[in-house]
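These notes concern the structure reproduced below.
Of the protein chains in this complex, all but one are displayed in their positions.
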Amino acid sequence: MTEYVIRRLLYGLLVVFLVTVFVFLALRLIPGDVVRLQLADAPGVTEEQVDRLAAELGLNQPLFTQLGTFLADAVRGDFGQSFQDGEQVTTLIGERLPITLQLGAMAVLFGVLAGIPLGVLSAVRRNSWLDQSLRLVSVAGISIPNFWLGLLMVTYLALLFTWSPPLVYQGPTEDLSSNLVHLALPALALGTSTMASIARMLRSSLLEVLHSNFIRTVRAKGASELRVIGKHAMRNSVVPVFSILGLQVGHILGGTVILESIFGIPGMGMLIFESVQMRDYPVVLGCVVVYGAVFVLINLIVDVCYGVIDPRIRYART
Amino acid sequence: MWPNAEHEQTVPLLRVADLRVEFDTARGTVEAVNDIGFEVSAEQTVAIVGESGSGKSVTALAVLQLLDGGRIANGQIVWDGQDLSAVDKSRMRGIRGEDIAMIFQDPMTSLDPLYSIGDQIVEAIRLHRKISKTEARDRAVELLGQVGIPDARTRLRAYPHELSGGQRQRVMIAIALACAPRLLIADEPTTALDVTIEAQVLELIRDLQRQYQMALVLVTHDMGVVAEMADWVVVCYAGQVVEQGPAGKLLTDPQHPYTEALLTAIPTPETDKSQPLGAIGGAVPALHEMPPGCRFQPRCRHAWQDCTQPPPVVRLDGGRSSRCWLRAPAPTESRRAEPEQELA
Amino acid sequence: MSTLDHRPAGTGRLTSFGRGLLRFARTQPFGSIALGVIIIFVLAALFAPLIAPYDPVAQHRDAIQLPPSGEFWLGTDDLGRDVFSRVLYGARTSLLVALATLATGGVLGSVIGIFSGYFGGRWIDSVLQRVMDTLMAIPGIVLLLFVAALLGPSVRNTIIALSLLVIPSFNRVARGQMLQIREELYVTAARANGCGVLRILRTHGLPNLLAPMLVVMSLMLAIVMIAESALSFLGVGTPPPTPSWGLMLSDGSRYMEIAPWMVVFPGGMLAVAVLAFNLLGDALRDFFDPKQIR
Amino acid sequence: MSAISNSATPEPLLEVRDLVKHFPITKGLLNRTVGKVHAVDGVTFRIGRGETLGLVGESGSGKSTVARLVLRLLDPTSGQIHFAGTELTRQRPAELKRLRRKLQIIFQDPFSACDPRMTIAQVVTEPLEAHRISTGKAARRTAAELLERVGLAASDLDKYPHQFSGGQAQRIGIARALTTEPELLVCDEAVSALDVSVQAQVLNLLRELQGELGLAYLFIAHDLNVVRYISDRICVMYLGQFVEHGPADELLAEPQHPYTRSLAAAIASADPHRPPRWDRIMARGEAPSPSAPPSGCRFHPRCPAAFEPCTNKFPVESTMGERTVSCHLHDAAEVLSHD
Partner (left out) sequence: DSEAGKEVKQLSGPPQPGGIYRYAVPSDARSLDPHEQSSYNTHIAIGSTYSKLVDFKTGPDIPYASHELEGDLAESWQQSNGGARWTFNLREGVRFHDVPPVNGREFTSADVRCTMDRIRELPGHQVNLISTVDSIETPDDYTVIFNLSQRQAEFDTNMANHFMWMLPCEGTRGEFDLGTQAIGTGAFVLDKWERNRERVLSAHPNYYEKDKPHLDGIHVAIVPDQGAAAAALRTARIDYLSTLSFDKRMVDLLRNQTPRPRLAAELSFSPVRIYLNQEKEPFDDLRVRRAIALAIDRENMLNSLRPGGSSSAAVTPKLFGGLPPEEVDRLQPYDPRQARALLAEAGYPNGFSAEMIVTDGYGETVVREAQWVQQDLAKVGINVELDVQDYATYFTESWAKKNYEMGFGLQTPMLSSDEFLSTEWHSEGARNWYGIADPKLDRMIDEQRPMLDADEREQAIHEIQRYIVKNVSNPITLYLYEQQALYAPYTGGAYPHPDYGTRHLADVFLGDEAPGRG
């Protein structure tokens, strides 16, 4: 198992490295002059000033030197400073990543907590009207863009209940209840598609499992239906659900820009969006590296979870 | 209604009568079991034989009310004087495992792959016995020892995939025996196993049956197994019992053309290699295209015009019976078809 | 049997296709409705110029943000353009983007997956999969913004960006399937019969891959259509004035309260289309499930 | 190792010598090989034209691996396979493909051996097209003839495999195997999955075809009665090796190797008067893993007659007429009279 984890981590490192190189090169390819952008509204900027700023930002060096410098620094945990405001990229990410992770975690939690009962209900009452309507609900959950849900929530909660989410984001340590209330709606909007996918996936895998021989064995022992489903069928159908979660992570971490802006959450999505728009190379790169690492890590965790759930997988890997 | 076999006991432990089981499929409702009936008494071994699809497993599952998507459309399943199709769910759960236990056809897939075998045996015990986990584990060790798994205590932690097919089937047996049931239904317990292992497993079942004084319903398609194990044999074809009787008599003197054909189709050490085997032409009819009348008639070498009518169940001596026009009380010789007329 | 030989080639297939369709209609009522809806959408998109009462970009400046009426069936937008005509033409863009994305991204991802799967375990597989992992580990938004910034927003570039986004998913499924198919007994049988790699891929690989891929496609289509609208929302999708559902949705979102028709119709169409594709996907999965064929 | 003698002295159709197949067990970071599965560990046999060789043994003993090696669906680790005078292991793909026309295989599960999305016509004509023997209508005509030959109807051509019963599906497999007019047919558990009544039909068909076409069979099964019925000679395999070999009836009537005896004893019989077989079987327990075969005689941990040399010395093959056996009990002088 440890060997497997180490191996996966090494692959993960390779992936993060590739991502970095790719994004680094791509950033230089896209048009938009970061130096001039910074001097945007300053008429009368001279070429010397442009050159000086470029030198300050390290942009006058050959591309591969820049890449090398970046990688060397990055290994030491230094992603440089934002071109925009000179803030340390690590600080910026340190501020925002936890927020995005919390939001993502809440979304996943909601998706799981709502998706699993829906899926189970659907499978157990297969082909009943309840099943059909739950299926329709879950398909609808996938069909509605999350930002659209977010917009609807904000607008109509204010209109119908004269209630709107808190305006200023508070960290969980500052004000936990405000923090949770603030993140609840976007987590709901974000988690809806996760919920829907889980419900769908769980339904079909549960149906398969419920017809399998070993479930019949459990029934033949005289176990109650609750035990059959809760203890045996669920655990056996949960692996595909986990793989969905692994895939959704990318979705959730990368798909929050609009929701963050709707709910005024200072998360990674907005940071990435703005940094790309402003060609703030160090920030984009820092974000992408961190994102890649989180992605790799979460997928590793998901895979390790497979092993925990399924001894066969554990066995196959050690 | 099947004639009551003249067993020594007066009250059978399990009585299945006129059983009809239906399934709803894409092609409409099909009758997987059309008319099956038999009785099992304490300590007796009843073998249900028949080709694939003849309804053996469905019958076995119907007894435990474990039909997945099917329903009992007709007939009775009487356990110890109680009609099982009428008892409520919780009572049925009490009967499963406690009174009637079952071993399934495929040991490879019949154990939950995610739990250790110890957990699964313990579960079977604790579902019916109010005992502590440790006590249950001790009982599990004992059971594993009985089914011949060495080093039982450490083996409790093993997962099904770590065991060979034979060992898994032994674990299945241990689970079935967990609460010392009065009836064990073994649905083809050895089909997936090697011949040498098969013999060992059958021996085990036989020994345990003696030890626990269980009645045994053995579902199989292997006449060899029947010969070794059964007191009473029920031959099924296409969802019906075509013949039943005491094992010794039935195997040596079959009273239904199907039983007879089946016995000649199986090569034995004595079969003449220079001759073709006595194959039965054609194939078992599909559920949705059953022939009218006798269901075996299209493949029967003795078929004659009466066979287009449903044959009666004819009661013969020694408690035997046969579902065949040939055994009907007043057939005139002239109405018989030429036996040579083969239907290929 | 000689009579059989005179049967024109292809009839067997045609009738079996027809039979398949009938079976589909019978066993998958939801899927059939969904298929019907999709066909209607596609036809509406194809014949938009014939159906649409107005030029979708024509601004009726005396009719700005009018509610649905006899003149403008679904109302007008903030530039006085006919929402009905725009929804029709928007179907063109949206469906084009979605379908073209699947045609490029789906095919590319599948080809990589099939290839990778067939050579599963060898170095070529490892290399391809690391590249796919990389693509997956880049946040989608970065990928999309890059393409938009690099090539500028346009329908074509939206397709490119979204294709990049879906390639890894298709690769995953196709590779998994191929790894399985590779181990199937019928593939061994084909090898024993003297079939070469290409023949095996063509006669066994592709047809057996097609069904699951079709299902993935219908599901991915939903994702792509939603992503397209998100792109428009961020201003890096389909450039105006070309109508697309996503763009209309994002344009109209600011007017949700005063001109709901601006969002209800394109949003509704989007949701219905996605729903239809999803249901079709579900239905296809059930339909192609070998257990169901019996 | 000595070659197994053969009644068909003239050049055999298939001659396999010292065939070995090891599957690597990989592990860890760099997929390094940490062990190997000794699936087939040095087997030698011959099959003459028109002859049937039965291959029996426990599950996992390497029977299927032998079959696949003979067809070159797997590359052997070492050893030679001569087929119709050509050394198969050294052939280039094109030549191999040509040779495969004469070598065909039938699998245990007829359904999974047919692509579920192909019609029977497509299934049966596939080899014809692969070998460019015929295409289109001509191929279809051949297929129709073959279907009728194996007892199906030409009208079945446009059906799909799942529309057939198991016995019919196996006939389709046989028809497909016959398309290229093979000389050797490998039947890997070809009747094991069939119902008894249908099994008899297929066995009869195989015998019939052998008579007509002069086919040779490598017949793998675990039902000894079936193997005895169809085979001229039988090889008994245990953990990748042959332990005994000889004419079918003789071998089963008077098994020499303790494992063979065990097998023969385990044969079921519908005769209710025979004593139960568990009183007869000798091999207790289950076979060890082929990745860690026991030292010396591989059967010794289960052998009731094992004595000291069995645990460390490899048994030598002793030959007696048409029979060979690898067992220390039969070393040198103590030959077949031993019982």
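Order of writing sets the chain letters: A, B, C and D. Residues in each chain are counted from 1.
Criterion: a residue touches a chain if its C-beta (ideal position, glycine included) is under 8 Å from a C-beta of that chain, and two chains touch if they have at least 3 such contacts.
Treat the numbers as computed from the prediction; the structure is a model and nothing was measured.
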(message) Can you list the shown chains that the omitted chain is in contact with?
(response) A, C
(message) So one chain is hidden, and I want to know which residue out of A:Asn60, A:Gln84 or A:Gln132 touches that hidden chain in the complete assembly.
(response) A:Gln84
(request) Just name the one of C:Arg19, C:Arg156 or C:Arg254 that touches the chain not displayed here. (result) C:Arg254
(message) For a quick check of understanding: of A:Asn60, A:Gln132, A:Ser224 or A:Gln277, which residue touches the chain that isn't displayed?
(response) A:Gln277
(request) Could you tell which one of A:Ala114, A:Leu206 or A:Ile262 touches the chain left off the display? (result) A:Ile262
(message) Among C:Pro29, C:Pro53 or C:Gly152, which one touches the chain that has been omitted from the display?
(response) C:Gly152
(message) Using the document's contact rule, name the residues of subunit C that touch the chain not shown here.
(response) 57-59, 61, 64-65, 78-80, 145, 148-149, 152-153, 235-236, 239-241, 250-251, 253-258
(request) Name, in rising order, the residues on subunit A that touch the hidden chain in the full complex. (result) 30-34, 36-37, 39-46, 49, 53, 84-86, 151, 154-155, 157-159, 162-169, 260-264, 266, 270, 277-279
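Everything that follows uses one rule, which is that only the chains that are shown with their structure count from here on.
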(request) Sort out for me whether A-C or A-B is joined by the greater number of C-beta contact pairs. (result) A-C
(message) Can you work out the whole-Å distance between the CA centroids of subunit B and subunit C?
(response) 51
(request) Please work out the Cα centroid separation of subunit B and subunit D, and write it as a whole number of Å. (result) 32
(request) Could you list the positions in subunit A whose residues touch two or more of the other chains? (result) none
(message) If a residue has to touch 2 or more other chains to count, which residues of subunit C qualify?
(response) 294
(request) Please name which positions on subunit C make contact with subunit A in the complex. (result) 130-131, 133-134, 136-142, 145-146, 149-150, 169, 222, 226, 229-230, 233-234, 249, 253, 256-257, 267, 270-271, 274-275, 278-279, 282, 285
(message) So in the complex, the part of subunit A that touches subunit B is made up of which residues?
(response) 211-224, 232, 235-236, 309-312, 315
(message) Help me check something: in the complex, which residues belonging to subunit D touch subunit B?
(response) 58-59, 165-168, 195-201, 203-204, 207-208, 222-226, 228-230, 248-249, 252-253, 262-263, 265-274, 276-278, 281, 283-284, 286
